[in-house]
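Just passing along the structure, written as structure tokens.
Missing here: one protein chain of the complex. Every other protein chain is in place.
Then we have chain A:
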Amino acid sequence: MKHIEQIKSFVLFLLVILSLILTFSIWTYTPNYQPIEGSQVQQITVGEQKELHEVLKPYRILAHENDKLLGTIQSSQIDRIMKTMADLSASNLIFMQSNLSEEEINSAIHTDNRMTLFFSYEVPMETFLSVLEFSQNDLPETTFSHLIIDWSEYSKTNSIQFLFISEENRTLYSTDVAISKNNFESTFMEVVNQSVPYTELERKNNLSLYVSTNPVEVPKFTYSINQVSPETFKDILFKDSNIVQKNIESNTSTKYTDGMAAMTSDASTRTINFVYPASESIDEIKPSVLFQDSFDFINDHGGLTGDYRYVYSNVLKHVTEYQLFAHDLPVFSQITSTRISTTWGDNQIFQYKRPSFILDTPFDISNQLLPSGAEVGEALPSIEDINEIVLGYYLSQEEKNYNFVYTLIPSWFTINNDGSWTRLTTESIGGAEYGLE
């Protein structure tokens, strides 16, 4: 019993040491997890990020009030409506009719106390949720190309009716939207007041065309342009830009590759074309999902470097296209591309084509008088086989010596049924009469 105290001391000492060791080992214990690769936090951008409703804009508003046809293409008016719409909430979306005929669509548009927003291409209903709130959560998977706002019952119900017409599917859906008197007057009535007279060009068994009744004065712009360097796109688009090899194919064409993807940059047209062949896919995809994927892909790197608006989609081929607009008008060109086009693949981009130039600052502005749309319609040999007559800008290089200068020449265009465009030169439509060159 004599040693018992010594043994106790020894055991205590051991226990103290053991607790120290354990504490230390727990403290310093860090499992060596594999670092997760590829999480690039810093996203390079080429422009500002946008909201989805900024690319979902109509190109024309047409109103029918007191038996008069009025219209506008001004962005400020279009924005006024889109902005108000964002604060409204609609009731349930109700299916009204299918198999709409051309006549039915035409008469729906030119009914009194109505306003029609013309969209360039079918907008998926679910995508439109980001603009207008609905009381129901799951909207039918449908699309629309014309949004008609009807206020004929407004004085009685204090609400207006939205009619969604799809030119492609020939369907009609409707919903009721409550709106305060103030808001109604300052938005819809104000837009009507700001609109100019329009003429309907009727066509047999076809949708009518709508053009301005009076000659229009449109500014012509000369722009100095900026360019996003292909190297920046290389850093954005390739998974690991360090392994990318650059090939100079000719004076104007440069090709980049990392073995899995290729990017071609054309210096003369100022365009970029990126392809990621391995992700090619023709799997079925919902139109709203396709649009969202495409928009997010471009917007994540701030790729909407101008007033680009959604104008085309091919759901089967996964294609989505955005058209450049400048000063309210679409821009068309033969020397470069004015469209961003994406082809979605297997959960990632398959092809991405776009202009690399940015319209920077206009340094020369002069007004030009263009003939009225009605006159253009009359001068055309036929208006049966076209899709639309629109005012637009023809982008060209007037000063051959200064290749960083682009000129936007206001012109009338016809949009053909296959999506291509034709510029109507003004010389022969009464050029002298309007004092044009």
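Following the convention adopted for this analysis, a residue touches a chain if its C-beta (ideal position, glycine included) is under 8 Å from a C-beta of that chain, and two chains touch if they have at least 3 such contacts; residues count from 1.
One rule holds for everything that comes next: contacts and distances are computed from a predicted model.
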For the chain that is missing from this picture, which UniProt protein name fits: "Cell shape-determining protein MreC", "Two-component system regulatory protein YycI", "3-oxoadipate CoA-transferase beta subunit" or "Nitrile hydratase"? "Two-component system regulatory protein YycI"
Who touches the missing chain here, A:Thr257, A:Gln292 or A:Asn387? A:Thr257
Taking the entire complex into account, which one of A:Ser76, A:Asn314 or A:Thr425 touches the absent chain? A:Thr425
Which residue of A:Phe128, A:Phe332 or A:Tyr406 touches the chain not shown here: A:Phe332
Contact set of chain A toward the excluded chain (per top definition): 5, 8-9, 11-12, 15-16, 18-19, 22-23, 25-26, 29, 31, 33-34, 37, 239, 242-247, 249, 253, 255, 257-262, 264, 266, 269, 271, 273, 275, 277-280, 321, 332, 334, 337, 339, 341, 351, 353, 376, 378-381, 413, 418-425, 427-430
